[in-house]
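All protein chains of the complex are present and in place, except for one that has been dropped.
Read from first to last, the chains carry the letters A, B and C; within each, the first residue is number 1.
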Amino acid sequence: MSNNSVTGAVLVAGGGIGGIQAALDLANSGYYVYMVEKSPSIGGVMAQLDKTFPTNDCSMCIMSPKLVEVGRHINIELITLAEIKDVRGGQGSFEVDVFQKARYVDMTKCIACGACAEKCPKKVDDLYNAGLAKRKAIYVPYPQAVPLKYAIDADNCIRFTKGKCGNCEKTCPAGAINYNDKDKNLTLKVGSIILAPGFNTYNPSGKAIYNYDASKDVVTSIEFERYLSASGPNQGHVTRPSDNAHPHKIAWLQCVGSRDINTCGNGYCSSVCCMYAIKQAIIAKEHDPSLECTVFYMDMRTHGKGFESCYNEAKDKHGIKFVRCKVHSLFTQEEKINNQENLDIGSVEDKDAVEGKKSVEDSGEQSAKKSKKESKNKNIKQYQVLNYFDEESGKVVTDLYDIVVLSVGMEISPETKALAEKIGIGLTDSGFIKTSSFDPVATTKDGFYVCGAVQGTKDIPQSVVEAGGAAMRAGTALAAARNTLTKTTPERTEIDIKGERPRVGVFVCHCGSNIASIIDVAAVRDYAATLPYVEYVATNMYSCSQDAQDGIANIVKEKQLNRMIVAACSPRTHEPLFQETLLSAGINKYLFEMVNIRNHGSWVHKDYPLEATQKAKDLVRMAVAKSVQLEPLAEADLNIDQNVVVIGGGISGMTAAKSLADQGYKVNIIEQNTSLGGQAKNLYQTAGRAMIQEGLGNLTSQITSHENITVFTGAEIEDVEGFVGNFKTTISSCCDSSAASKCGCSSLNSDKDGATSGTNSKTIEHGVTIIATGASELKPTEYMYGKDKRIVTGIELDKMFINNDPALTAAKSAVFIQCVGSRELQRPYCSRICCSHSVISALHLKEKNPDMNIFILYRDIRTYGEKELLYKEAREKGIIFIRYDLANKPEVSVGDGKLNIKVIDHVLKMPIVIEADLLTLASAVVPYKDEKLAQFFKVPLNEDGFFVEAHVKLAPSDFATDGVFLCGLAHYPKPIDESIAQAQAAASSALRLLSKKTIKTQGTIAEVNQTICSGCGVCLSVCPYNAPSLRVSNQNEGRPKPHEGKAEINPVLCKGCGACVSSCRSGALKLKGFDDGQLLAMIESAMNF
Amino acid sequence: MTMNINQSDINKKQIDIINQQYTEKIREAAKRILLEKKADVVIGFKNGTEPMKTEPCLITKASDVDKLIWNEHCRLNLANYVKGRKDKVAVVAKGCDSRNLVNHIIEKQIKRENLYIIGVPCNGMVDKFVNVKESKVGVESETMQKNLDVFLIDRDMLQDNCKTCISRNPVIFDEMIAEPVKERVWTKEEKLKERFESVNKIEAMAESDRWSFFNDMLSSCTRCYACRNACSLCYCPTCFVDESRPQWVGKGVDPVDVRTYHFLRAFHCAGRCTDCGACEAACPMNIKVRLFTKKLDKECFESFGWEAGMSLDERPPLDVYKVNDSENFIR
Amino acid sequence: MKIIKIDKKLWSDGVEKSRAAYRLIGPVKDKEFHQFRELAKGEQPDMNYKNSRLSPKSIAFPQSETMFLYDLDEKAEAHHIMQDAPKDYSPRAVIGIRPYDAKAFKILDLNFNNSDYQDPYWINSYNCTTFIGLANSSPDKFDFSTSCGTGPFDDSAVDVLLVDYNDSYLAKIMTDKGSAWLNAAGFTTKNGEIDGTVKGVGEAEEDIYEIIEKLKADAEAKITSKVAFDKIKEKSILDIFNAPFWEDIAFACLNCGTCTYSCPTCWCFDIQDETKGKKGIRQKNWDSCMTSLFTVHATGHNPRHNDWERTRQRFMHKLKYFQDKYNQGIMCVGCGRCVEQCPANIDIRNICNQMNNGEWE
Partner (left out) sequence: MSEFEPKIITILCNWCTYGAADLAGVSRFQYPPNIRVIRVPCSGRVSPKMILSAFHNGADGIWISGCHPGDCHYITGNYYARRKFMLLKNFLEYNGIEQGRIHFSWISSAEGVKFAEVARDVVESVRKLGPAKYFIKKELDDNDLCSCLNKSNPDNNLAKNILEEQAA
């Protein structure tokens, strides 16, 4: 089957979160990935964020494991400082010309000690900090950067610009500086290309109305994000930039560079700004509860999962003010103040930050901010004056703010557009890469896929979803060449050390002068030699250098060491490296222990060399005490059944099924109804104006004719056993086999011996499960729904469109009421799709009958992204939008055969009555709240009844439970294109597992000693992964299982957190690698010596 | 005051009558349950060998049911005798016993379907040291007057935990042998003030006094583990004090080891303790070990609104969490 | 044997005086209970106590006793070598011990000092101790000592037996050790003579024997509960071991250590090492046959897996095995502590009688 014309490698252009996810999905499912990133390290905008909405998770915390995984992946090749120049060839075999700028630092030698940057005399605007701080000409963009290798910014380096200096070369202890490094042109052979270049933020500079150039106190949202960040220029202290005074009032201006065709040409909505403004306001308030925060907006667009409640909390709990008004301009007002009042000025606590500020002037650089007016006189305070129309009072209000944050929108960079044009990829009118509703991650050109903001403005989870989708599509095209270019780590044999007396080797690292300049490395080494079980001690100049690694491995072999300790830097960055070294010497990698005497020692106690040395000795002693108790740990292999079950035969389920079937996997679709199609059967058009019945028909016929897909309709799940890789799902049909054909449900037990009577059930063995059970439209209980046939729901209207109902053309007046059953007390979430859906339907009505009077009664119009253009079109076509609020909902009445809708007009503030021939209720999307299914697969449901994904941001299509994935409306309301993308993403996640055929369990997992387990079940209660279970006898086995009722841990599901271990009163649980004995040995030895 | 003395006599008689009624009803129920095979065995109390003593007993034959008795000395918690049994057990349960049965069901130590609960509305237990303390039988106290409607026994003679009982009637049962007694209606403030009065007193002490108070209190502890063994919550196959790898609590009578034992035992009962008083009723040295468990009861009540064993639907507070749990102690 | 009469007014001075030659131990009230403790300077034994909560066996058999010390520091001389723990075996007197408690020491002595095995810690402690017994004129309801080969006036295990008699103590001098203490207390001369120099101490009157006998009879009459164990000896071990009543007897038992720890004759101990940092000790701790750890094997197998088997072990040992092995009655002095203190009303008197009188297959 192998097809030589297809190349099993994919190029991912862009190292933001989208690119990262796509690369990981592909590399983990059998494709070699080249990741081309234009900056020196990956991470993109997400790395710059302080927190992520709506949960306010620390952005770096959740992202850095992914960064590290990319950096260490043997099937991902990072090509940094690089750009695509040209692409030749076609789908399956492209040749890509890549231009890579010289780094001037040898990545194989650089140990990221930072000595070079310390000595570098040249300060440059730090783009990571949005130009608000300075970095050096030799730099890493941020401390957690991957690859963690320095780079020289040749445009600013004194050595390159003036031919002098050379400090870094002199300082570098590793000899990594190479001034002779040259730019390179590479040609990469790949089968598919994923474009994930991300976005630029709108630059408000040059637009006088925003006062951005004139005042330092007007900042963009990305700048404010850096101010908020603990790793930002102010260490997270928000101060008024002009004078570092403590701010009292901050305003956010929404839609700067979005929904704006006057100041700029960006007619679309940027989708994320409302939420990030809320997030920033909440964080700012958390820093200082007395702060007054006001968000000026046009429509609050909080249409994502958990967003609406975040918005409500911002209002109700945090007291953030929301004012509906597009502020047209602002200006600076100066105020003289006397010295008494001046006390709170200049209170930045951190010296570095103050120096950083000063250096802006010292450096003599022309920065964007340089030209800004600063308050030269300390006695003059700057305020930002906002004039706005307050709807409530009906008056123009003038208000003063300390800081104004411009919620800037997203834009696609000219370079990206130019590249797209050059390689012939279609763009939308707004300049985003064009895709279609039914193939949302494929560009107009075969072989090119897309994810993230370049396809249209979106938030992180949506980008991650698309990344999965793009990976799925890119991989499917290359399925024939899967595993042809990937590398595998060779299996190595380990020496069995069981029963041996511990023989510990301790290696103490100088890290050049990083450690040795403070800590007496030789003394630590000599001290280590006196510790029990220590058989060998040594120091290394750089323990992580290749030659040191080789040396260590040789010593381990020669001295027959069976435990290894390296006292150097952080295990978070270097443990895998040394474990690899130990493994290469034939010793189980879990017999390694790392002591952090640099990050936790020399670097933080530089004025206390004696104490730092003593601390290093203590830490080494603790590590020795632990290491003698370490045991070799096994990573067991678990086979992954190669079959798939998809639950739900709607668009999402079918797409997921097709995606995996196209890659050669056998897929079973279990559908409760007697036919496939789900909600889409009743839908008319997508926001992209694609005809849904046509698309659905194509998809359904592909499914039913697919050789790898078996469809079970009218089928219900009876029971589920097992776990990742080894599920057993029993389904039954609504009728017995003989009646099945009449009903439309599947005959389940007829596949072997023809139709049989009796119970109609079947057990399917499968390795992964995709839950795509969908949701339904709420049947409204208000607005007289059901009392008059002119009152329909959104879906019912679509049915009328599909049936070309004559009532539609006959209608003279049509009204839509939005938020029916959504954003209310009993159902607080926004149903996301209804605004766009009503707008499209309204447009369609207009097309049918241009004279029809159409009114859309709304609370906030949430036509996010390019759907905003539909909203604009609707207004242009005379569709009237009337806003109502929750306290004054429209009233529907029928009298004399007339259908009247009374609503208070938001402009006139007067009730108006509309007589309608058609009233469409944009009714909420409600989940099935399938608790039985949730229990079967041990996956959670949220309060609203939607399934809860593993992580809101970074794992939107996964469950915390391994082997179970999620897509479509069961996750949250979403339009078809997003459902399809998520279905592909869920399939991609599933593929990561399936393609491995076996998975390795982690070594550091929990284990139960059943003889002392009391079977109380606390471990089951605290484990988020369902790893523990209580032993139950199989009734077929006849006699009770040993230790029945006692707990056991499924090593495949355990992630090794240890929550069960600390909760177990009986002490029956241990966490290998972090067991009580080991930790108590560390505690004891920390104090006793 | 003469009124009161008379009242006391009336109470004494009332108790005797109630004991007699309860005893008969229990025997009747036990007999029926055994004959109807609703359970294989009945666990209840029999008379002890000395006054003020009772002994838990196991009845397997309907002909033996007359051994069963009920009086105000049925201190031990019979839930402790039920855990781990594989047969079908009927158990005589007062309020606190039933709360511990709830714990057992939640913690899978017994299946509800294997349990038949003979519910006893409880009139309070007499402190086992009451004679040692020169009992005040017949001598009226003010507290008794106030609590006449609540307890039939002189408050000063009551076991300490009974004085502030929140569930004298069983929370789950298959049958009741008498009409439920009237429960006191508590406000949260009253609970915090009265139920945890002893704890509040210690909290009000200076730190160093607290340390020496407990050290003094535990100085007579012999580590006989009667408190642990009488506790229905202590069912670990190997107690942490007996762990040997690592052996991190010494086994001698070093005060720190003794202290560690009591500290961690109480912690293991956190959110599970029903304040049944079995530990103190068992302690031969009359050590007020409930001062430890009650502190954690108080914390769980104050912070998580939790009282153990009141419902089958929720696991104890350390097995669960709420996103908005208090964290003002965390930086 | 000689009896002297000591005026109670002289008593405390005498006790204090004996401190010059003895470490003094006696019953003192600790919270609500009496305990035997070393008496601090100026502290007097409470001669009006009824019974101590715990038996005084810890005087020679402490709950925790360090036997050896060791050093794990390889830099230290003699590291990893057990060193004898320092001990103080200077003379000590236990004042006010009840006759049955003193009798219990004789029983313990059978175990700790016999031809097969001599426990130096026990022997040294026992030998350096003088027992100044105090007859019990008002035994409580739990006392059944008379049927256990001792009694409230038993003088067989004490060096001196004091009998409370109006304003005096009648002191029966049983041994030289006893005489020596009386001498150290200044009640007698070196040879145990009474030379009349101490006012208030004198030879007892002639009829003192009858008086004591009368007091003794009065006291013994107050003891109503009895045990019989004569037939236990005759029954076969397996017969009693397999008797049908054990599970019933043991049902209520919590398997706590209350009975064994309060018992004056329970002698089981366990040896444990404890280390902290580089220092270590080896210590001997009381053990209890009631705990599962008592017999658990290194393999995890426990021959007495069930709670009731452990309860049976305790009574079989005390009432059967001991009789068979030593032929000196039962391993019980009838002090009644276990009966009084058992939280579950496990009553040795009932069990003994059941073992003795019971008829079964």
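Assume contacts are C-beta pairs under 8 Å (C-beta built on N, C-alpha and C of every residue); 3 or more make two chains touch, one makes a residue touch a chain.
On a predicted model such as this, the values are computed, not experimentally measured, just so you know.
*Asks:* Missing chain touches which shown chains?
*Replies:* When the full complex is considered, the omitted chain touches A, B, C.
*Asks:* For the chain that's not shown, point to the residue among A:Ser231, A:Ser545 or A:Thr730 touching it.
*Replies:* Final answer for the missing-chain contact: A:Ser231.
*Asks:* Using the touch definition from the top, which of B:Glu28, B:Glu190 or B:Glu203 touches the missing chain?
*Replies:* B:Glu203
*Asks:* Pick from B:Phe129, B:Trp186 or B:Phe263: which residue touches the chain that isn't shown?
*Replies:* B:Phe263
*Asks:* Determine and list the chain A residues touching the chain excluded from the picture.
*Replies:* On the chain A side, contact with the omitted chain comes from 50, 55-62, 64-65, 114, 143-144, 229-231, 235-236, 350, 570-573, 596, 598-601, 603-608, 611-612, 614-615, 618-619, 622, 950, 960, 1004, 1022, 1024, 1055-1059, 1061-1063, 1071, 1074, 1076, 1079-1080, 1082-1084, 1086-1088.
*Asks:* If the missing chain were put back, which residues of chain C would it touch?
*Replies:* Against the left-out chain, chain C lists 25, 28, 30-31, 35, 37-38, 40, 42-43, 58-60, 62-66, 69, 85-89, 121, 125, 274-277, 279-281, 283.
*Asks:* List the residues of chain B that touch the chain left out of this view.
*Replies:* Chain B touches the chain not shown through residues 199, 202-203, 207-216, 219-220, 240, 248, 250, 252-257, 259-260, 263-264, 266-267, 270-271, 292, 295-296, 299-300, 303-304, 317-318, 321-323, 325-327, 329-331.
Please note the rule applied: only the chains that are shown with their structure count from here on.
*Asks:* Report the inter-centroid distance (CA atoms only) between chain A and chain C in whole Å.
*Replies:* Chain centroid spacing, chain A to chain C, equals 73 Å.
*Asks:* Take the average of all CA coordinates in chain B, do the same for chain C, and state the distance between these two points in whole angstrom.
*Replies:* Chain B and chain C have C-alpha centres separated by 34 Å.
*Asks:* With centres defined as the mean C-alpha position, give me the chain A-chain B separation in Å.
*Replies:* Roughly 51 Å, centre to centre.
*Asks:* I need the residues of chain C touching at least two other chains; which ones are they?
*Replies:* Residue numbers touching two or more other chains: none in chain C.
*Asks:* Taking the touch rule as given, give the residues of chain B at its contact with chain C in the complex, in rising order.
*Replies:* 48-50, 53-58, 76, 80-81, 129, 132-133, 219-220, 222-226, 228-230, 242, 247, 250-254, 281-286
*Asks:* Which residues, counting only chain C, touch chain B once they are in their complex?
*Replies:* For chain C paired with chain B, touching residues are 30-33, 35, 53-54, 63-64, 141-142, 248, 251-252, 254-258, 260-262, 270, 272, 274, 283, 285-286, 288, 291, 293, 339-341, 343-347, 349-350.
*Asks:* Within their complex, state which residues of chain A touch chain B.
*Replies:* Per the stated touch rule, the residues are 1011-1018, 1021-1022, 1030, 1045, 1063, 1065-1068, 1076-1077, 1080-1081.
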